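Following this message is one structure expressed as structure tokens.
Every protein chain of the complex appears in place save one, which is left out.
In this document, chain identifiers A and B correspond to the written order of the chains, with residue numbering beginning at 1 in each.
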């Protein structure tokens, strides 16, 4: 069998992964967008709906990751190294987990007002997931590696921005908030949101190491 | 050499892992059972003993994991993928770590009364480790895959139950506990216990991906 036919033979198996990656990325953007809407919503009933929507989307994200793990276990041929696929999928899943974690805390702690830092972090997470989706969509035809590296650079710069906002907000909490229980509430929500942007940076790192191998 | 003889040749090396997995699972059930006893014990002296026992069992669990890692490093042939064995062992070890973490906090924070949520979480962890042990015992003769998947389903449902109990307990803490230091103590113990059930779900996920590969 010529090398050419071998590739044709394996290609279909190989290509099963890309729609799964795209699905996962699409649902990640969705959950980040609902989170962004949540922190900009004043109406309590509407908020309850959005919190429920985040919870449902987190389950959908879990299922997306699960499908990829099963596909990975059942496939002999994979488009990238198995470990990279595992890391890519689990890091994306963790972004969704931290968004869900922030939303759960907002509900559990009955937080009714959002500080500018929380609103800004939710916006940055949303932007970061849009960049991620762009990069992941490009994976399937690696003609334009530059598009992926550019998205990774923007994800890293968003993470740095989120870091600064988190540090300033936490320092100001310790300066001004005299009620320890309020301080804990605010700090934990900020921390879940900031960690979501860290996880996006992890995804960018995995993407970069995939690019090095195939280029 | 016929394929059949090759398998016979490799089998002994291969089978070294199963008693190690069983050992690790047995000690995990033990530590979870002592934790369950601890939160149901009123006598302070008896509690000190149980805390000491948990500490000792955590060391034993560490050694079990360590033996598996060494066996893994020294073996060319492994019954499952090396990465799966590594993940299986480290996730089981983390369950023991979080149980130990909860016990350490109970001691350090001088907690003397346990809420129904803490008692229920300790019970769920114990149940979860018994399911894990069952699944791990079945690994050595994969005749009845169904037994393993059934145990995994039950572990996932225990984790969901633990999640609900944790969320309700933390929301109620923030509603009712006005002493911030008490709130921190209770929240951290709940959180260590709830994370132990998350880790059990991780083990179930690894088991599932092992099954996909060998079935």
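Rule of thumb we're sticking to: contacts are C-beta pairs under 8 Å (C-beta built on N, C-alpha and C of every residue); 3 or more make two chains touch, one makes a residue touch a chain.
The structure displayed is predicted, hence computed values, not measured ones.
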Chain not shown: contacting residue from B:22, B:83 or B:150: B:83
Contact with the hidden chain (one of B:73, B:112 or B:176): B:73
Contacts of subunit A with the absent chain, listed as residue ranges: 83, 167, 170-171, 174-175, 178, 180-181, 183-184, 205, 208-210, 212-213
Those residues of subunit B which, in the complete complex, touch the missing chain: 66, 69-70, 72-74, 82-83, 86, 104, 107-110, 180-181, 184-185
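Throughout what follows, only the chains that are shown with their structure count from here on.
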Averaged-CA centre spacing for the pair subunit B and subunit A, given as whole angstrom: 28
